[in-house]
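A single protein chain has been removed from this complex, and every other one stays in its place.
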């Protein structure tokens, strides 16, 4: 069949930024599937509308997720994308690869799919973009043989992800890669076999800069922080000043809690510091997070559907999260939260929405956490208090 | 009948702050009603519970409000307060009196009621505290003969009030007393004959200091402001500095929009000023509001019942409100707002709650105001936009 | 009601304020230039004309006998041509043109038991409500609590003790909040803590069932057939004791000597000075009703004011101060216990959850 002309898409082969259309061209010669993808996409561009139908349930044996079924609504015109399913492959923590590993993945997908990928999906997975139902199981078996496994989809624990953390970043306050890997391994069943009211995402950020956007995109956000004083190397501060950094305006004046002062020497009132990272970000050579390190646990962020978007909110102001006991305690908390969600969550109700519906205090009671003022920006301003019998002795 | 002992209340006759119990003692000798009031109140103190029943509907001929009916639930024990109704008398704007006027009021209440008053009630009225149903009409006739009239109660326009404004305050940006009086007179029918879904309160404050708490306690808050530059008398600034005022820290650093600077001379970037009054409050001799004066109109504040407390929000960022035309235009807006409320408001739904239920944009359309960014603290963060047919061409 | 006879005077409104303005005010109306606080309770306003108006502000319990009105009238005649006014916080202000008379007036007022003060950064009168003196809805008394608290705060009223900024205290005896306590530096609020007990016999006589059902903000009231006739039942788990049902239906009283009490709220403000107006937030969920002196309430309010006075910077209202130090520190400094009740769980609760890692740790 003669290749359909794609003048509109070809427009997008021009320009300085790397072109996804060029990527399609790289494989279309040997992949009829991609020829039809280009064709259908050109139709979409001409008609300003998508041409995919809802995905049916497809997958690999024994798993409830990891594959997004996709079918064309123009199967006669573009038979090679009549089936065009996506596979989600759990990325290595921190998205590190060797050339060897990349080639292995490339070869598997060359054999079984469109040859197109997303490196990576928004949740963090490697995305194998487009294959047929028959190819799912063989692809899966080659992947596991090569030491890879599927990621999550549907109402399950989704593939956790982590910032580069201690592997390359001087600010990591806990080992994000280790925690991400540990959670992924310990919760394989929750990852592959949807049994929750809805999706649940973990994202591990090593410090408050939050380079994996965990506070906006994870049901549970684990964000590194420290309790003790910021470490200051006054000599390096001096050098920054000499090098022309306006410490007064660029650092001191921008400190959100106004807890710094500078006059040749930099002073920080660490009890007032809110650990925003700004001063450290600006003077990485002179300032470093303290040494009593750990993480703040926040819960509930999500996109708008359906009660409106949420940012995660603090449920544990500080925990040390390093040795096996601390890991176990943390995972115990996670299990209690899931239990509470299982028992009370409505279908397609995220944990963040559930907590708002039933109330933070109810949630804290259920999972065995004490209320702390660090969990709120301000106490209630309405007098609608549900006093409990013991209320009077408050 | 022998006077009941009131040991607990007598406790409250001691201490430096003027005592309401002493006030009751002043009249109880000649007012059995107050003797019984003291008695019943002592019961309440002993038993830690009130002894008043719900008020039935009592009032004066032709009026639907201005009287709060009140009945004792211990009528046998305290027959003189079996009826103990309150009359609300519309205060003169700004709460100014002559000794003559005070004596007139005192004499009327001496003749017809308990002899106890509140100067004033929270809405602003003179409160005549406690009389019987028979005395209501005679009291009313003596009051009107003396040039006074009742205030509001029930689902009507409530008695408007105003800060002292131009009568004594150098910061009044419009004539609060004149507007308050004008509204009260023009809306007498709305004041005396409840015909709204619920109460509607006006409060007139001459500047953003808001000395009548209008932004928290009025359905419509009219708060004076100015558009042009703050008037600076640099010589007086100098004097404040000499007198020891730390202008840098007490004024410049406290400016919420950081639009001031001081080095011998005080500079203000008036385009950035948010008219918070702080600098003027601290240096009244040196700084004065500008001369292009008027008011910001805000709508909707109220106590918690039932959707939660509200502060008023901006519906007109600035209007000049001085000459008759401007008064008429303003009252036209008020009437359109009442119309919208009448048509759409549920029983006991305040205007502020109604706007939140139907949406600000719907309200603006209905009353003929254009949306302006000054009406909001930030645009929506949720994507749930009700596009209208013309939406696409937005 | 029947229509009023023709000759009967109605709808005249209040007297025109101009009739009551002192000559100096009429002359300088809208032409004031600046003011100065001369001493506690005394200030002078200077007009562009150079005229000076002296204001002496005296405390008032707000509930006053006609005898006191007459006494005020006498003092006004004696000292200022019969001119006086009341304030939006219910203090009384004498308006003098002759400064030499100020001290004599203050002496006479003291004699009568009306101390002078409450200007500027001093504590002014407590805006309050009816309580057991006149309202059926009260969960506590108003005047008695106010008297007890103000007795303790007199040094701040008289300017003997300094405060960083204006500090507004208000009281409301039930959630209707007639005292508009929702935006006060310190608010005292009467609260019920038990659901209404439905009196079915009264209800069928006095209440409309739909209105009663609709009155509940949480939808706790359900229409239902109770032993034979139509009435309502209360889903007690959903009740947060607001008493709105009682307001519309006398058959649903909540008053209870042992479980009614008072709550303390902090950090609200009305003015736009520096920070924007702000709601008061919960500090203490419940204190017992303990007449005649309410010692627990007096102690709680005094404690907050003392901690504030000792820690805040100049011009910081209580809410501005807390904003700067953060709520955790407020609870630590005041020794007030943080409880589950402090965490909002009404309609917009999610807005008060801490959605960042901006956290302070004690060093």
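Which chain is which? They are A, B and C, in the order written, and residues in each are numbered from 1.
By our rule, a residue touches a chain if its C-beta (ideal position, glycine included) is under 8 Å from a C-beta of that chain, and two chains touch if they have at least 3 such contacts.
This one's a predicted model, so the numbers in the text were calculated from it and none came from an experiment.
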Interface partners of the hidden chain - shown chains only, full complex considered: A, B, C
Sole contact to the chain not displayed, among A:101, A:232 or A:259: A:101
Contact with the hidden chain (one of A:83, A:217 or A:380): A:217
Option touching the unshown chain, where A:15, A:324 or A:368 are the choices: A:15
Subunit C, residues in touch with the chain not shown (by the definition above): 272, 276-277, 347-348, 350-351, 355-358
Footprint left on subunit B by the chain that the document does not show: 208, 210, 215, 223, 225, 227-229, 256-257, 270-276, 296, 298, 310-314, 317-318, 356, 359-362, 364-365, 371-387, 391-392, 394
For subunit A, the residues touching the chain missing from this view: 8-9, 11-12, 15-24, 26-27, 37, 41, 44-55, 59, 61-63, 68, 70, 84, 86, 89-103, 105-107, 109-110, 115-120, 122, 124, 129-130, 141, 144-145, 147-149, 161, 163-164, 166-170, 172, 175, 177, 181, 184-185, 188-189, 191-192, 208-213, 215-217, 223, 250, 254-256, 274-278, 281-282, 284-285, 288, 303-309, 311, 346-348
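As a convention for this text, only the chains that are shown with their structure count from here on.
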Chain centre separation (subunit A, subunit C; CA means) in Å: 49
Subunit B and subunit C, separation of their C-alpha mean positions in angstrom: 12
Overlap residues in subunit A, where contacts from two or more other chains coincide: 381-384
Subunit C residues counted as touching two or more neighbouring chains: 175, 177, 182, 217, 242, 258, 279, 346
